[in-house]
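Take this structure, written in structure tokens, and hold onto it; I'll ask about it next.
The complex is shown incomplete by one protein chain, all other protein chains being positioned as in the whole.
A and B label the chains in the order they appear, each numbered from 1.
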Amino acid sequence: MHPAFSVIFLTTLIGVGQGLFLALYTGQLYSVVNVLPVQDSHSFYGLGSLLTLVFLLAGLVASVFHLGRPERAWRTATRWRSSWLSREVIVLPAFIALTALYGVINYYDLNPVLFSLNGEIHVELSLVVGGVNTVLAFALFFCTAMIYACVKFLQEWATPLTVVNYTLLGSASGFSLATAFAAYTGSGLVAFYAAWAVIITLAAFVTRIASLLRNANIKYKSSLRSAIGIRHSNIQQKSCGFMAGSFNTREYFHGATKRKFRSVKWTFLLLVFPLPVLLIGIGLGTSQAQVFALAFAIQYLGLLAERWFFFAQARHPQNLYYQTA
Amino acid sequence: MSTPLHDPVSDSRDANSRVEVKNTTCYMCACRCGIRVTLRDGEVRYIEGNPEHPLNKGVICAKGASGIMKQYSPARLTKPLLRKPGAERGENAFEEISWERAFDLLEQRLAHIRETDPKRFALITGRDQMQALTGLFAKQFGTPNYSAHGGFCSVNMAAGMIYTMGGSFWEFGGPDLDRSRLFVMIGTAEDHHSNPLKIALSKFKRQGGKFISINPVRTGYSAIADEWIPIKPGTDGALFLALINEIIKQGLYDRDFLVKYSNAAELVNMDQASTEYGMFVRFEVPKEEGCFDAQNKLWWDRHLDRPISMHTAGSDPYLLGEFTLDDGTPVKPAFQLLVERVRNYTAEWAAEITGIPAATIQRLANEMGITARDEKIELPIAWTDTWGNEHDHVSGNPVAFHAMRGLAAHSNGFQTIRALSILMSILGTIDRPGGFRHKAPFPRPIPPCAKTPTGPSDIRPNEPLNGMPLGWPADPDDLFVDDNGEPVRLDKAFSWEYPLAVHGLMHNAITNAWRGDPYSIDTMLIFMANMAWNSSMNAAEIRRMLNDRDENGEYKIPFIVVADAFQSEMVAFADLVLPDTTYLERHDVMSMLDRPISEFDGPVDSVRIPVLPPTGECKPFQDVLIELGTRLQLPAFVHDDGRRKFRDYPDFVINFETAPGSGIGFLAGWRGQGGEKFMKGEPNPKQWEMYEKNNCVFRYELPKSYQYMRNWNQGYLEWAKRHSLTRYAEPINVQIYSEVLQKFRLAAQGRSFGKQPPERLRERIAQHFDPLPFFSETLEAQRTDLLKYPLNAITQRPMAMYHSWDSQNAWLRQIHTYNYLYVNTRTAAAAGIEDGGWMWVESMHGKVRCLCRYSEAVEPGTVWTWNAIGKASGAWGLDGKANESRQGFLLNHLISEELPSEHENEHLSNSDPITGQAGWYDVRVRIYPAAADEPKQTWPQFDAVACVPGQCEQRPRSKWLKYIAGAMRKPGARA
Partner (left out) sequence: MKQLALVIDLNVCVGCHACVTSCKEWNTSGPAGFLADRNPYDADPSGTFFNRVQTFEIGAYPKTETVHFPKSCLHCEDPPCVPVCPTGASYKRAQDGIVLVDYDKCIGCKYCSWACPYGARELDQNQRVMKKCTLCVDRIYDESLPQSERKPACVLACPTTARLFGDVNDPDSVVSVAIRENGGYQLMPEWGTNPANHYLPRRKTQISIHEDELIRVDNPLKKERQLPMPGSEEQTLDDITSW
């Protein structure tokens, strides 16, 4: 597939947003059960939500570049029964809205206690809103991933690993950002986020490697033989029917050399996993916020590469018809 | 973006538009299908095949369906242009002038030439099909220097077959695939009969016939062949001779057919000492001399065992044997000579030459012979032959052949095609069901009657030429040579160099005029031929010649006029450019006098009627010729008192008669005052309307009993005579043995009394004018170091492009944007060339850098490419950096118009020594990879030219083409 930058940015940016929100909410949840110290809702959850929103909105903007006719984007919500894209388009704004609500509640401290559990755990409005939003965050990961995973003939994508990876990678980047955010805001959750960031990153490493291994051994169901229905071991396409360009000869080909393709793979494997983990470790040692920021930035760059690779690696069966492209 | 988008099922915008539907005839190629043009608000909405047209029956092809993009192409010329003072030829720098000025210029110049030396005017016509008018103009002007594209196209096919059986493939006849069981297609990629052949092929296959393709390349038609027989280019003659040998050896020939309908049984004089050596023995002098085959020859009767006058009732001649006449003259039946000729042409011998296994050749011979013999067709159609025998049925042998330029475009093509004609004849498949069928006005006498002048004195100032500019020599005395036996025509056609050059040698006209050999000329008018590019061999050198000056600084070819509709490569070299209309904007006729669209069952001709007004100042070239003819007072165009005779071309078509009162004109349909006559009759003022009402076609279906065996069909021949299609109702026997050729050979051997060839050509004539087909390597190969240049390079017609015309077509150019050289995978790999990589292909004349494409569908000794996809930079309204000029290439740079000289001052055309047919496919090449540091573009490159006045404005400024019919003039709709 041809990696579209709009989609690369869209998925990575909202991934960061989703992860960051999950990080914030995890922090809140832990503090509610008194495992962690309570954070200042105004500066931490409020600003944290704002930061989340920035990423989500940036992702939204990126998505617009993917659409030929963004002015009709509203129509996309109509096919939620069948289309994961439609579902994503419904969940994403909902998630954004609840994130905003969550932020506002926290920022302006409009956070009445709704009820208490055991008289110890005070369930505030933000906790409920955040809880619902957490479900949305996971739903959004699921929808986004399913857009890819449900296309069964894109065999590199059509696996539960796609969902797992989207979720873990988005979460990892969100927790990395949360670590930096915590460090900058002077919150006490740095170590907590750092630990989770490392754990999720390592988990993502395992599942991403798993998908790489899986994809390296894919048996493609389609072949030139099934594509044109002629049973012969030696079929060569001499012309795809035209020598000019076309949508089909652009959209499905990454056009990169084998070398570039491979180097992107190693780049993302380095940038997404060991480097951030290393930097987070250094950050914990030196307590320097910039190091965490750097860890996130590097991981994000790595994710851009990862997403590029995710697209480029997928071999669309339509390409069987465009061998000479 | 103001155009609304629509649901494809929503109602069409046609609702509030003005929609018209008009019939005319396509000319995206020379096939000439009937089309129906739908116009919306005056613009072409849609062009589809006319279901009521006999030729294409509603279907269309890729080109025909892209007519819109030709009509609205940015390459359109729209104004008469004069080369800018000071600008070089080739620079494409012009100023626009008025038609009045253009006519004045031409009139002055041509009038002067005509009153001094008419031959200093040369008229060259390319891919047009109105040689009836252009030829008439040349003749009336008085110049012999008229040549038509046939000379480099497929004259071998026309001549080889017409000199053998009075008809030919190409537009004159074809395979009867409706009834055939075995179809052998040789060296054909697309051909002129594009759509009808495709219709017939699929029908044939679905009826279960076997389709064999003999071709070095397997694409297009060959792709769906049941059997592909790859052959080395230029070797088909060997294959046919071996097939003839095998078929005769097995006794699979149609003896009855040969006896009755060919000269196989006629006795040939074998007396070496006689001046009549190799001629048929004749028992009496015919009463009337004419261009027909007098039936005054002898057979050797089997029962009486003595000579007997041919076709004596009840006699049955020997086809084989040797006999002695009473006067002691040794004689042999022509067939015996054929058998002796092919005896050593064994399957094994041919296998060596053609690359086809001997067993395959033998099997082919058997399949042909047995299908012909055992699957006989019998139609209950009674007919009478010219000897008065009544037949109660027509029978046929269902083996059909078709061949085209794969045979024609070789310098040994004439004899190869003779061999093919003889193969078809011994199988008994001439004008019979399931075999080859003629199309009116064929069959013709062998050779046809039209003759050229015979000497320089036939060219006289202010007089029409004394003879036809193109004709059919029957013996050396018909040649158009001076007292020294040297050519009178610029292209040397009908001289001893190319005696049967029945279509001229257009491909040598520029070189000869440039060299002044045999003489210099003044004005060259080129119509519909892209001679600065694809219709010239050696294109780069020709471009130099066109722009070359003598020591006085004058152009060697002083004045070049180009009549074109588009900014072709040729336009840049013109002094004067005459913008023609497109086929949708003019009247045209597909005339019986030229190349009609006849069917097997009878004559058909057709017309084009404008569906759109001319663009800009475009003027139909026919109108231009009529205007010029009138101004020059050419007799055919003016009354005796000098008054204009014809308003314009449509008027001319109605009223012109080949001779006063002949009743023969350009159109055969609806003649006579009220349109009640056909073929001949007085002019009918309403003729155009009648064509218009009838789908632009006139079709006459012959009675069934006239539809077959027309060479010998009394009824048909009488009918043809009555309708002035022919002068004689005499049998047209297949010339297994060609006396015409023998006459030339006798002259060359100094054994005859008429015109004699110059010494230097005697041997060449004696060798090539063999009355029986033989095999020899092509002339080019004979003069090439085949170790150095081991491969054959050929081109093919792409189905979705017409010559160089279609790169201007936004849709078609997306299909063929540039071209590859296709090389057999192993051949390419052995040369170290990568698939898709840059490579060089080099002949002894030149070299080209191009892209390589591996292929398993090409014979390993052959490389090929699609013809004329490559373009000169900036031509055809394309951007200077268009892929056509950067990645596309022209094979013509490798092909020379002349053979490498063997003696000083020898300038022999790279052509068949008999017909002057250009040997396009003879070139030998070698290939090697391009170096890694070479530019990734084709070579040679030419300086980019800019557009010309009247054309630049057509070029869309936007990078988008968004065509909607009827919206072009609505603001904002089309960028």
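Here are some notes:
By definition in this document, contacts are C-beta pairs under 8 Å (C-beta built on N, C-alpha and C of every residue); 3 or more make two chains touch, one makes a residue touch a chain.
Since the model is a prediction, treat every value here as computed from it, not as a measurement.
Of the chains displayed, those contacted by the omitted chain across the entire assembly are A, B.
Annotation: of B:Asp374, B:Glu834 or B:Asp943, B:Asp374 touches the absent chain (contact as defined above). Touching the chain that is not shown, out of B:Gly34, B:Pro54, B:Pro74 or B:Gly173: B:Pro74 (per the contact rule at the top).
From the options B:Phe94, B:Tyr253 or B:Phe889, the residue with contact to the chain not on display is B:Tyr253. Of B:Tyr737, B:Trp811 or B:Trp866, it is B:Trp811 that touches the chain left out of the display. Residues of chain B in contact with the chain left out of this view: 1, 3-13, 40, 45-49, 51, 56, 58-66, 68, 74, 182, 194-195, 198-199, 201-202, 205-206, 208-211, 218-224, 226, 228, 230, 250-255, 302, 316, 318-321, 363, 366-367, 370-371, 373-374, 799-800, 808, 810-815, 817, 824-826, 855-860, 877-879, 881-883, 886, 955-956, 959-967, 974. Touching residues on chain A toward the chain that is not drawn are 1, 66-70, 72-73, 75-79, 82-86, 89, 147, 150-154, 221-222, 224, 226-230, 232, 234-242, 244-248, 251-252, 316-319, 321-322.
Operating definition for what follows: only the chains that are shown with their structure count from here on.
The geometric centre of chain A is 67 Å away from that of chain B, both derived from CA atoms.
Chain contact summary for the complex, chain A toward chain B: residues 234, 236, 238, 241-244. In the complex of the two chains, the chain B residues touching chain A come out as 813-818, 853-857, 883.
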